[in-house]
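Only one protein chain is missing; all other protein chains are in place.
Let's turn to subunit A:
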């Protein structure tokens, strides 16, 4: 995976004319202490991180934690007091004005919290602004603007003025403006923060859809943890200018680094954080031509009453129960005994999308995007994952596993390793 943006030890102090604040900060003094003693505001306190190509990296923190300051150092709108910001081969923090403009014109754009659309320009002119400053001709600009507007579904509003549009539409224009120059990196500073909750949800979903297609490298700022968990491939939790924890949504919810993060995640909707492959267990599965007697042996070993059946390509085809196997002749192939109507979910579904599948009470089969069987979930165990205390979140490595032997010794093909399935998910 290529690293698109590399931030190294960036700090920013406001009103620190004599550098006293920086030395206090290096001595490990707290942000409010430094402000109280010498009136210097610590905006960013020694932050380092890397963002991979095609990743949505979310920076989440309360108001005043330094998110806007940090995101503005990334495109040089704010010069950090110290540290490096590497984009391509350039250090944004130290390159000259001309080079910085070039980077802003080609490689990195921004979407603003309050849209920041130019009220005297039409929607299309707004969207084409980056191309205009780059010196592109009128027709080319217009065409690129219309294309970018089409991506956000606003091509019909190209000649409207921004104030004729609703907030949600205005921010779509803001997004189109950010996309029109086809940058590698998109900075978004609380882009949906000024929108109504319903519109915000709509925009979040749209961004997810858009990102599937565009695969931009996105730095997304938010103060809303649920938004962070929904959008972020990785999330950084920021407090008093410093990163407290960086990790995937699942990491942060199931292993909060400290009490600050713990307090945050306490009332997170876990059903929207954990996916089927996060909570799926390894489970033995039976090839479709296995005879009943062999299948029974596998199930005995595993101590289960139901096993999923796969074909030669490991695709899920059904499930058999101990009852049917015992009632059948020993050499009947399971193909003739299995129930093909089994509840199954894709590994990427969130828990809140699994409730219907859980209704029958039977174990739910989990498949990857090709339909291959990767594991199964006991409906009863789902609720364990929704409880907010950490031990419940850790269930997958704990008590529930006792029901199944971790390393079944059966000669039959074993359930694919759930861990592998997890690693195949992008950006984990």
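Everything that follows uses one rule, which is that a residue touches a chain if its C-beta (ideal position, glycine included) is under 8 Å from a C-beta of that chain, and two chains touch if they have at least 3 such contacts; residues count from 1.
We take it that contacts and distances are computed from a predicted model.
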**Report entry** Hidden subunit of the complex - UniProt protein name among "Glycine/betaine ABC transporter permease", "Cytochrome c oxidase subunit 3 family protein", "PadR family transcriptional regulator" or "Xanthine dehydrogenase YagS FAD-binding subunit"
**Finding:** "Glycine/betaine ABC transporter permease"
Report task. May I ask which residue of A:80, A:130, A:318 or A:363 touches the chain that does not appear here? Result -> A:130
Report summary line: The one residue from A:109, A:290, A:324 or A:381 touching the chain left out of view is A:109
Query raised in the report: Which listed residue, A:38, A:82, A:95 or A:199, touches the chain dropped from view?
Result: A:199
Requested in this report: Using the definition of touch stated at the top, determine which of A:11, A:41 or A:181 touches the missing chain.
Outcome: A:181
Report summary line: Note that subunit A touches the absent chain at residues 72, 75, 77, 101-106, 109-110, 112-114, 116-120, 129-130, 132-134, 153-154, 157, 160-161, 164-169, 172, 177, 181, 187, 196, 199
